[in-house]
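Shown here: the complex without one of its protein chains, the others still in place.
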Amino acid sequence: MRKPDTGKDDTMRPSGRTPDALRAVEIETGFNRHAEGSCLIRMGATHVICTATVEERVPPFKRNSGQGWVTAEYGMLPRATNSRMRREAKSAQSGRTQEIQRLIGRSLRAGVDFHALGERQITIDCDVIQADGGTRCASITGGWVAMKLAVQKLMSAGLVKTDPLGDPVSAVSCGLYAGQPVLDLDYAEDSEAGVDGNFVVSGAKLIEVQMSAEGSTFSRGQMTQLMDLAEAGCAELAQAQLRATA
Amino acid sequence: MRKPDTGKDDTMRPSGRTPDALRAVEIETGFNRHAEGSCLIRMGATHVICTATVEERVPPFKRNSGQGWVTAEYGMLPRATNSRMRREAKSAQSGRTQEIQRLIGRSLRAGVDFHALGERQITIDCDVIQADGGTRCASITGGWVAMKLAVQKLMSAGLVKTDPLGDPVSAVSCGLYAGQPVLDLDYAEDSEAGVDGNFVVSGAKLIEVQMSAEGSTFSRGQMTQLMDLAEAGCAELAQAQLRATA
Amino acid sequence: MRKPDTGKDDTMRPSGRTPDALRAVEIETGFNRHAEGSCLIRMGATHVICTATVEERVPPFKRNSGQGWVTAEYGMLPRATNSRMRREAKSAQSGRTQEIQRLIGRSLRAGVDFHALGERQITIDCDVIQADGGTRCASITGGWVAMKLAVQKLMSAGLVKTDPLGDPVSAVSCGLYAGQPVLDLDYAEDSEAGVDGNFVVSGAKLIEVQMSAEGSTFSRGQMTQLMDLAEAGCAELAQAQLRATA
Amino acid sequence: MRKPDTGKDDTMRPSGRTPDALRAVEIETGFNRHAEGSCLIRMGATHVICTATVEERVPPFKRNSGQGWVTAEYGMLPRATNSRMRREAKSAQSGRTQEIQRLIGRSLRAGVDFHALGERQITIDCDVIQADGGTRCASITGGWVAMKLAVQKLMSAGLVKTDPLGDPVSAVSCGLYAGQPVLDLDYAEDSEAGVDGNFVVSGAKLIEVQMSAEGSTFSRGQMTQLMDLAEAGCAELAQAQLRATA
Amino acid sequence: MRKPDTGKDDTMRPSGRTPDALRAVEIETGFNRHAEGSCLIRMGATHVICTATVEERVPPFKRNSGQGWVTAEYGMLPRATNSRMRREAKSAQSGRTQEIQRLIGRSLRAGVDFHALGERQITIDCDVIQADGGTRCASITGGWVAMKLAVQKLMSAGLVKTDPLGDPVSAVSCGLYAGQPVLDLDYAEDSEAGVDGNFVVSGAKLIEVQMSAEGSTFSRGQMTQLMDLAEAGCAELAQAQLRATA
Partner (left out) sequence: MRKPDTGKDDTMRPSGRTPDALRAVEIETGFNRHAEGSCLIRMGATHVICTATVEERVPPFKRNSGQGWVTAEYGMLPRATNSRMRREAKSAQSGRTQEIQRLIGRSLRAGVDFHALGERQITIDCDVIQADGGTRCASITGGWVAMKLAVQKLMSAGLVKTDPLGDPVSAVSCGLYAGQPVLDLDYAEDSEAGVDGNFVVSGAKLIEVQMSAEGSTFSRGQMTQLMDLAEAGCAELAQAQLRATA
């Protein structure tokens, strides 16, 4: 991995990182004694607890199909952010929260063979205990680790025969900061970027591409540069995910 | 515009359209007597009423800024779809609804000069009265028309001096149907596509790119083909928007 | 039908109508491709989309009774009115909305033979896309048309043998405007009337009589005049309903 | 007052009352030590606590008008009825509850001179502690008594100079029971009646007429008979209200 | 029972009671004709309607256990208090309300043999119609009476063979008022006391001890004095409960 915080003099990023540098990634597995799989993922100062819960039931639309399901929920502790936020419930989540957890669930499902998993559900809870930008991407990356650990437990117990997971599912943000494409925005960058997005990658394939402008626009050329950054960043993250679950 | 529903024998699309053909677009302006701007947009069998409401107040974060704001809400009549859906309220919208209206608002805002608009808010309501796929894109395309008409009214009244709107903001869906990139998916295609997304374009610039896989993945090559289709489709839509507001 | 908007010089109604004149009634059937029956009813500038949804299930209290059920929901698009209103959901409807849809359901049920309908439910959705007074009455009148069309479809399919519907169920408002009894109040009249009400009629029979004073009172003699107006107005509406479903 | 429960042999009412007989009416004033006016009204086995709360503030639409306002809320204790009901809150009242309290408020307001009352609000809470039919009518009749007592207190304190209340506002139900018009339905009758309604009367004037058929219809002749019964019943109630507030 | 309101000159309590004096207790049984057991309990100016509802069903965690269950709900009429409060629903109860009804249910359950009761549920509704301090204690004391009456009815009907209830469950408040331990605080005392609590007693045994300081603290010696007062007070209440259910 390229070193973060290199102190290279000519960079314009607040953290001193080069445009193509990820923040330091640490994945501490087995963080929760109750969950079937769990980790605490740290992407710089963004810290997320990811737990995987295995239940021997599936949603109505999957019953008697022989296939499993994966779903995700996302939350933030009230003081995960610089100023305190209100708590929100499953029944009254903000649009932002729902959009994020739909993305996490969709991304993780793309990497699962539901026949191999069998008729059971894995729920991934991603709870941000400290936020510094990129929480949804850290949730996907860490969520895959928690899911992988839970699947390993199911396989050790003989409940699942064939590994339903393939290449790690990794996610990273990109954006135009001060007009320049940069990888893995922290909060200081994210709050200034007029264009930013999230990329979810598994091996050589794309799962999700989201690029949004708020009060701005971007060109196809910039889109291409951002995708190049994201693919390289996700490849690094995949290495960290494989090490954590080896 | 290329003819929709051509009956070309070798196409594989359920509607008989070629991969790069939009559905028939009709924009009926002045559909609502109360709204400052309004239209009924029909993209094939997808019909959306778009109204623009102008209010001489802005949200708290814009007060005393001299700048305006644009926001959007999206809804569906219960029987807009093939089977009846429950009504939902602003205070209890589903994640899907909130995600859609956040997209509509963000897209329309990207094309507005808020200083030129002045300290007032335009609310775009997009209500789907009949759905056949692509309702969020039709809402953006029609919503821009309603907004443009409301702005013309403000300019005629001398309340706004410089047109705050530039090129039309147009949106279209794309996806992989039966493995092939196609433009402007209808419901029959959308419900089968493992990969689909939405593109929002204004002139030569991109505002939003969203490409999602559900239980599938896609390559960078396919991504490029889909963006080519989308740019051509949005250019056609922009012509229809300009005609409707001429 | 008596001509609306006659321009008669001695009338005191804002629209120029005589006290006993309905607004122009237009009923456009087949407005929605998904619904089993549908129409767009226009009473002057009041426009309501009515759809009938047939479902092969009934509420718990009707199960295994061999009888059907009819229920109604009522909504308004946010900009149906002169100033924009908040969206409301089934779970959080205002008292006014609930009162209206209870009236619509009760009125339409009075005209149905539930044994002849068989154990199925028809849900009538009445969505006001433009309001100018009298929306609940237009909903009942248009709702009956949508229900009739759905029943005709069930009969054509052989699912229902005997027509469960009799005379059309028609509704009209009446009130004291400038002290004088008038028929079919539009918004300009309704907002000034201290006494107004709604009458639901089927053939020679009454289904519902509601006469309310807000900050005012009325005499039995006035009550009699209002009922005379309403019976004549509903007879006209019944003709329009029969033509639309012939 | 005609005697209730006469035991006359030829009556068909479950209670043995003649068709034109009210139930025994008892009004116990001063039931609550905190409220500015209060009573416990008993109409047979229907018991309602009515309290009037005076507040020196008015709703926004009345501010700086020099005029007052009257509003009402209605509730039932969970075991007021034969089988236990769920508790409901102001923010989640059923349609029935909202319809009832809108009726109570509207009826009581019709008998108030808001200029004479001055810029203050009276809230009437009607809480049914035991129900046997006719709870909304008992609430109006008892609510007027609570309001009258509160107004007397305001006048004694010199805060109101001219009595803002005129004739008592009284309410009674009527309906067709076993095909015959009867006055003041109890639960046994109400649950069987296909046609019933509520009449609100003040002196020689009508305030509200509501006649509804559920799965039935009625003629104009029957309507006239029901109004005759109601006017006589309300005259009796007005005597009881005057005695209670003398 | 010691006389309340003795007018003894050297007491410092607002009511003139001695530190160890209860308020006058009156229990009027059979207050509600629908409930299986009911009473109106008055502890001075605190008045609570308690009803017991018997249902031949139990919550899921008790099904097929042969055992019954007891649960409680607590409410206040809006004008039970000196200034009017908002109504609250089961689905949106304040923390205070939920805490109170959890206490009532837990306390009453402690005195019940669920095997003897058999697989049925008793719901105790405690509705405060006038409040002057100590409403939760009055609810427990009166709730036990309503429960006892309902059980007697079940035993008379032969549905329950062995009495599932033992000694009465009685509750009383205590606190430090003007630095001195006093029994059965009324509102004037309660609003001034920095330390107060509730004691639930059955025979010689304790069921619940709750002592809280708000902005204050207390010593173990004071705790002992308060428990002495509470035990004596509950013994008096038990006598009143036994008389009411004899």
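Just so it is clear, A, B, C, D and E label the chains in written order, and each chain counts residues from 1 on its own.
Going forward, contacts are C-beta pairs under 8 Å (C-beta built on N, C-alpha and C of every residue); 3 or more make two chains touch, one makes a residue touch a chain.
These numbers were taken from a predicted model, which means no experiment stands behind them.
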item	value
Which displayed chains the unshown chain touches	A, E
Absent-chain contact - pick from E:Lys62, E:Arg109 or E:Lys153	E:Arg109
Hidden partner interface residues of chain A, rising order	32-35, 38, 45, 49, 51, 53, 55, 73, 75, 77-82, 84, 86-92, 123, 125, 127, 129-130
Positions on chain E contacted by the hidden chain, ascending	92-96, 98-99, 101-102, 106, 109-110, 197, 202, 204-220, 223, 227
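The rule is short, and it goes like this: only the chains that are shown with their structure count from here on.
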item	value
Identified repeat of the D-E interface (over half of residue pairs identical), from A-B, C-D or B-C	B-C
Inter-chain centre distance, chain C versus chain D - centres from mean C-alpha coordinates, in Å	29
Inter-chain centre distance, chain A versus chain C - centres from mean C-alpha coordinates, in Å	53
Multi-partner residues of chain C (each touching 2 or more other chains)	92
Graph class of chain-chain contacts, one of line, ring, star, complete, other	line
Pairwise chain contacts under the document criterion	A-B, B-C, C-D, D-E
